[in-house]
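Submitted below is the structure of interest, expressed as structure tokens.
A single protein chain has been omitted from the complex, and every remaining protein chain is retained in its original position.
Per-chain numbering from 1; labels A and B assigned in written order.
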Amino acid sequence: MQPKSTTLKILDIVSVLLLAVSTYLALIYAPEEATMGQVQRVFYFHIATAWVGMLGFLAAAVAGIVYLRAQNPKWDIVEVAAVEISLVFFFITIVLGSIWARPVWNTWWTWDPRLTTAAITELIYIAYFMLREGIEDPDRRARFGAVYTLVGSLSVPITFFSIRLFRTIHPVVIGSADPSATGTFDMTGGMQVAFFFALFAFTVIFIDLFWNRIRMGNLAAKVEQLKLKVMH
Amino acid sequence: MIEVRKLIKRFGMKTVLRGVDFDVQPGEFVALLGPNGAGKTTFLRILASLSHPSLGEIRVAGYRLPNEAAAVRARLGVVSHLPLLYGDLTAEENLLFFGRMYGVTKLENRISEVLEMVGLSARRHDLVRTFSRGMQQRLAIGRAVLHDPDVILFDEPYTGLDQDASSMLDDVLKSVAAQGRTVVMTSHDLVRAEDLATRFDILSRGIIAASATRKELSKSNLLSFYKEALAG
Partner (left out) sequence: MVTKSARLSKSVTERSTSPNLFKATLAIAWKDLTAEYRSRELFSAMLVFSLLVILIFNFALELDIKTRQSVTSGVIWVTFAFAGTLGLNRSMAVEKDRGCLDGLLLAPVDRAAIYFGKVISNLAFMLIVEIVVLPVYSFLYSINLFNPGLLAVILLGSIGYIAVGTLLASMAVQTRTRDVLLPILLFPVAIPVLIAAVKASGGFLNGDEFSMILPWINLLIVYDIIFVAIAFMVFDYVVEE
């Protein structure tokens, strides 16, 4: 069993430090937002976790396509890793979003396109794991998983677009802000520092988790192999 | 007619076939014997182009698998222990459907011929759902020879048949083989196999453990040959 590489160990430590600094910036360093107050601080991690969820979503789609092309089980491990990370981080995004929404919009849940799409993505990922659960043959499990990831990665953007056609009350923070949406705010310098640092920190955390999870998947595969060897 | 070199089949990390070498000359009737779980069905499914080999070279009727699967399929008939027939269609409609799938010419005549051969002319317009197990199995053979294949694969054709049905199936199998076709049949029923085959191959622990022609084997000791092969 190969030990953890030094790079990965360093990355683990860096991730923890970045998380700590990012927490400090978000909760203490950044100035309080004028109309929403302290709850606005949730925003930094809300966006950062959503960003990680998106990264995982994209990574899963790519891994699924590569798996179907190459049929190499390694890509199945990558795909599962990406889906798991995306599942967890979108969940955190949704929870943080609800915490934000409660005081600002006076409701735990809004049918905002982004929030709803994240929730539907969660359902797709849960279905993904249920599908895998029901298949014994590892090759078929991997193939079906990749096909479903592909179908999901095509339908999610269309879902987003179609919900958006309804209407949106979600604040658009960067880019063209809709002035009528409640909850929009302008980022001051300190806020921007906290925001972009959070994005950076969570990108590193994503890479670290992804790497660790792939390593774990490879080790699990090895354990399976050794078990079979012992049985024979 | 069939050439298999160093065929390996893995399901995930489990190796089911570990280097099978297998040759069948035109007109031979090979009985592939072996205990449950030896990989007989897996092997036959690979020959039938239903399952991809992990490694190894396979030629059936002069075409390589899996690359030239379509050409192999056109020259191959398969009968499994499942009927592969539609219960809500009549015998004739089933053959009509499969005839179209194989692009059989002069289909009406061919269907009459085949129904005659398997002794089901009288039941031509009856729903397959109403057929006994034995009749379904005979119709399944009719389906398999409809496009006049060079090679026929039987996977445990006697499963679930009573004595009468089995002996009727014997006659049909013999007439199929008598038309100069190459036949491979898996079975765990030594008596039936002994009656029909011209060669006996024993598949055990993922390889062909022993092989003997009818001439090399006096009738009385197929059983001891089989036991020796499994023990060795």
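Throughout what follows, contacts are C-beta pairs under 8 Å (C-beta built on N, C-alpha and C of every residue); 3 or more make two chains touch, one makes a residue touch a chain.
Model, not experiment: these values are computed from the prediction.
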Residue of B:49, B:137, B:182 or B:204 touching the missing chain in the full complex: B:49
Among A:28, A:165 or A:230, which one touches the chain that has been omitted from the display? A:165
Counting contacts across the full complex, list the positions on chain A that touch the omitted chain. 65, 68-69, 120, 123-124, 126-127, 130-131, 133-136, 139-140, 143-144, 146-148, 150-152, 154-155, 158-159, 161-163, 165-166
In the whole complex, what residues of chain B lie against the chain that is missing from view? 45, 48-52, 70-71, 73-74, 76, 78, 80, 82-89, 93, 97-98, 100-103, 127, 143
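FYI, only the chains that are shown with their structure count from here on.
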With chain centres defined as C-alpha means, what is the inter-centre distance between chain A and chain B in Å? 51
Along chain B, where are the residues that touch chain A in the complex? 11-14
Which of the residues in chain A end up touching chain B in this complex? 73, 137-139, 221, 224-225, 228
